[in-house]
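For this depiction, one protein chain was excluded, whereas all remaining protein chains were kept in their positions.
Letters A, B and C mark the chains as written, and numbering starts fresh at 1 in each.
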Amino acid sequence: MVKIGIIGATGYTGLELLRFLFFHPNIEVSIVTSRQFAGKKISELFPFFEEYADLTLQPLELEKVVTQADLFFTALPHQVSMDIVPALLEREKKVIDLSADFRLKDADTYAAWYGPHKAPKWLEEAVYGLPELYAEEIKKARLVANPGCYPTTAILALAPFLTEALLDTHTIVIDAKSGVSGAGRGPKLATHFCETNEDMKAYKVGTHRHTPEIEQELSKLAGEEIKITFVPHLIPISRGMFTTVYSHLKKTLTTEEAYQLMASFYKEKTFVKVLPPSTIPQTIYVRGTNECHLGVKVDERTGRIIIMAAIDNLAKGASTQAVQNMNLMLGFPEETGLKTFPVFP
Amino acid sequence: MVKIGIIGATGYTGLELLRFLFFHPNIEVSIVTSRQFAGKKISELFPFFEEYADLTLQPLELEKVVTQADLFFTALPHQVSMDIVPALLEREKKVIDLSADFRLKDADTYAAWYGPHKAPKWLEEAVYGLPELYAEEIKKARLVANPGCYPTTAILALAPFLTEALLDTHTIVIDAKSGVSGAGRGPKLATHFCETNEDMKAYKVGTHRHTPEIEQELSKLAGEEIKITFVPHLIPISRGMFTTVYSHLKKTLTTEEAYQLMASFYKEKTFVKVLPPSTIPQTIYVRGTNECHLGVKVDERTGRIIIMAAIDNLAKGASTQAVQNMNLMLGFPEETGLKTFPVFP
Amino acid sequence: MVKIGIIGATGYTGLELLRFLFFHPNIEVSIVTSRQFAGKKISELFPFFEEYADLTLQPLELEKVVTQADLFFTALPHQVSMDIVPALLEREKKVIDLSADFRLKDADTYAAWYGPHKAPKWLEEAVYGLPELYAEEIKKARLVANPGCYPTTAILALAPFLTEALLDTHTIVIDAKSGVSGAGRGPKLATHFCETNEDMKAYKVGTHRHTPEIEQELSKLAGEEIKITFVPHLIPISRGMFTTVYSHLKKTLTTEEAYQLMASFYKEKTFVKVLPPSTIPQTIYVRGTNECHLGVKVDERTGRIIIMAAIDNLAKGASTQAVQNMNLMLGFPEETGLKTFPVFP
Partner (left out) sequence: MVKIGIIGATGYTGLELLRFLFFHPNIEVSIVTSRQFAGKKISELFPFFEEYADLTLQPLELEKVVTQADLFFTALPHQVSMDIVPALLEREKKVIDLSADFRLKDADTYAAWYGPHKAPKWLEEAVYGLPELYAEEIKKARLVANPGCYPTTAILALAPFLTEALLDTHTIVIDAKSGVSGAGRGPKLATHFCETNEDMKAYKVGTHRHTPEIEQELSKLAGEEIKITFVPHLIPISRGMFTTVYSHLKKTLTTEEAYQLMASFYKEKTFVKVLPPSTIPQTIYVRGTNECHLGVKVDERTGRIIIMAAIDNLAKGASTQAVQNMNLMLGFPEETGLKTFPVFP
């Protein structure tokens, strides 16, 4: 049994890790930390985690924490993660970082969007943890930068078409809709039930920090520098992300051809399901699972392709993708501990 | 007191008409019809409409109905409306039709998207009922074709920029998100609480019937033929529509300039509020009102403009817009009976 | 125009006051205060309140505030209200207090449930502001203690039967379900969207502070001391309260008789609607209105009466009830400014 630590276990991504790791046959969660709830048992805070009765939340005292596991998930805010991750790596621990701190290759770009980077030397080594594209690198990685939820949908949606150079890359628009859990568990006016319920709105229009991450990865796939317009929206559901991507096509393509190309691209990928043209993705069909459902439609009237991606922002958009990365890093079959159906309805 | 009839009073748009018309000082609702509930009192079906205690739902027997009012709202499905509206017009009644049947000027386009048109001779006379653009025509109209909810948002969002020829019109993408009431009151699996709640999805991707209506109106504003990509999405709220419009700019514009242009365009329009760049529209802020809130942002990194429009799909997207049209047709101040605040939260 | 002040205008009850008072023909809101947002305009914080463009939120500097209005609504937390209300009264202002501070007649009871009372001398003079029962007293009052939302439903449900001595008063159980806005606008984990959405729970089981208020009023109506069991529940809707009251009957009664008795008791009351036995109250039918819908059913198998009350917790459960009280205190017809239909759906 490999020993696993979760740094920041009581936020939504930490809880989602706990939900899946318990049933994983090859690992055990040996250490969990929490700034806010240190000293409490997980099962006290969450009665449904009775099976974790032995697990008491520790304060983040690095020297004590680091010895208690072999691989760590760091589920911390950006700019905090970079204070912890290097120390773990220096002790020969494997790390899967769920923050944004090691996702961008360029420290200056990081600085422009997030603030100064305090551990830039690790940026090159960090592997971008999108297993459908980078499984081989992830298997060998010490540090995996787990992707953001928005980038996960945008990249999976566009990869088949960018790698085939089918898109007019100046025309990519990404309109994304997210459930509220993406904003984290800390109480804020913006996540108050009554301020969100029965409402829809855009936010951080054209300025969301996931923009450079999306652009970095799309540019890599396309072999050219890509700039996109990205607008996230907040929708009153707890979990779920639906991303609609628009681009002009460089050559004519039918919907059926686009579907075949996409289906073929992801044929071997357990967790990406390309739906036939008659079926449209729905977030409820992936809720609580590691799946990404993709759909595609060519708008022949305008020469534009429309690609849709649905995930659970806390699962494939964060924690179960992190477990998928863990499986690769530890040499287990990719889907270990991750097979599940959505709770429908 | 002008006598008003509502044909199809027990659907959501009919109910929304009743909600506002009761408080209108210059009219009275004298006749309401319902296929399904004929013979019942409105106040029996909806206990909150006690004030309408005298109003019994009539079957749609045209000869009896037509004499009982001077102006009719027809809140019927498309292809049904066209059977009724001409008969009302021939009896010298004014009509505001909430269906799609008289919105398109071209009978062939109608046929391609909806089916054969049985009363094409009225298409030319019908005035497209968007009061912010066509108030003068509406004042003189006998037949107003009340706009669809999606077109209302798209047209109001784009009008200031199209009339100034600022957009690269081949690049317009309209990503719209609607609450469930837009699907009507008839029970369907698609509107079952459990199939919609906690879900997001696109539907009729690139094929929604509001597409030609949007294109007709945008083309008229731009003075050139425009084709757009339009993707509607279904969101689990009862009321509300949030539309995000994307286009490349033909010339450089700052966000502030775009805002000023938009604010100036709608300066005299009571029901369109252009929010300052620091504020983003929210559907909850217009719920239950005739208001459209607009926001704009220029993505200078990509040369693209992002325009956002929030309305209540049943109000400004249907019934209160219809009342606004009625006011114009009957010579009342445009805002009569329509001033209200949203029920927030 | 009577000048009205709102102390604590940016919480949900303050906003609900503003929503209704704007359309009131006989008053104007002349002063609004806010600790948190002092210096900002109401219309900056809430774009839909553009009509209040002249109204800037003031800090609560009593000397400056008190001169600016004739009647004040105090929408403050309990234990804070009692610091402000006496000073207003001493300046000959009328006050409608929305907190719990002046609802209990007995300072010791107050102390047992809320903490020490700092202004007990006003308890006797304060009139309990339930207009359906105490209109005459309210007309003459200087200080009205506006009822809690739970007590409003419980008292209106039970009054017709207690005054007729029909109930076995030892057997009263009050099971109440409230929307989330009752918890106020301050962000807390308990009101975080994701912690509330798709959840149901009881809270403060048998210990909620509205218990003594309910008991005081029921005892007064019955002419004997009554103790009840009261359990509130939190339900994921923004607004609405549904209260189900159970009691053994002292004498046999049919459902129809119970209905007739209740309907007769409230015959003259504009805002209480007793629904016929075939119809069950629904919160959506009173949302955003000052109405209370009541229903009654006798369970003949067990000799128990079941009474149901639905209100909007922010409206009849707080702010519109306060406006109703204001109308009485100022000599206006009770329903002035309060006629409205719910926004349905």
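We take it that a residue touches a chain if its C-beta (ideal position, glycine included) is under 8 Å from a C-beta of that chain, and two chains touch if they have at least 3 such contacts.
Since this is a predicted model, take the numbers as computed values, not measurements.
Enquirer: Return the single residue from C:G206, C:G223 or C:P276 that touches the missing chain.
Expert: Answer from the full complex: C:G206 touches the omitted chain.
Enquirer: From the listed residues A:Y12, A:Y128, A:F230 or A:F332, report the one that touches the chain absent from this view.
Expert: Reading the full complex, the residue touching the unseen chain is A:Y12.
Enquirer: Going by the contact rule already stated, which one of A:E198, A:E217, A:D299 or A:E334 would touch the omitted chain in the full complex?
Expert: A:E198
Enquirer: Spell out, residue by residue, where the missing chain touches chain C.
Expert: The list for chain C reads 170-171, 173, 175, 177, 179, 194-195, 197-203, 205-206, 227-229, 231, 233, 235-240, 242, 244, 246, 248, 280-284, 287, 295, 297, 299, 301-302, 304, 306, 308, 310, 345.
Enquirer: When the complex is taken as a whole, what residues of chain A touch the one chain not shown?
Expert: With respect to the unshown chain, the touching residues of chain A are 12, 15, 18-19, 22-23, 46-50, 181, 198, 238-239, 273, 275, 279, 285-289, 291, 293, 339, 341-345.
Enquirer: Residue-wise, where is chain B in contact with the chain that is not depicted?
Expert: 12, 180-181, 185, 187-189, 191-194, 196-198, 236-238
To be clear about the criterion, only the chains that are shown with their structure count from here on.
Enquirer: Between chain A and chain B, what's the gap in Å when you average each chain's C-alpha atoms?
Expert: 38
Enquirer: Quick check: how many Å separate the C-alpha centres of chain B and chain C?
Expert: Result: the chain centres lie 37 Å from each other.
Enquirer: Just the number, please: Cα centre separation of chain A and chain C in whole Å.
Expert: About 46 Å separates the centre of chain A from that of chain C.
Enquirer: Show the residues in chain A shared as contacts by 2 or more other chains, in ascending order.
Expert: 194-195, 197-198, 236-238
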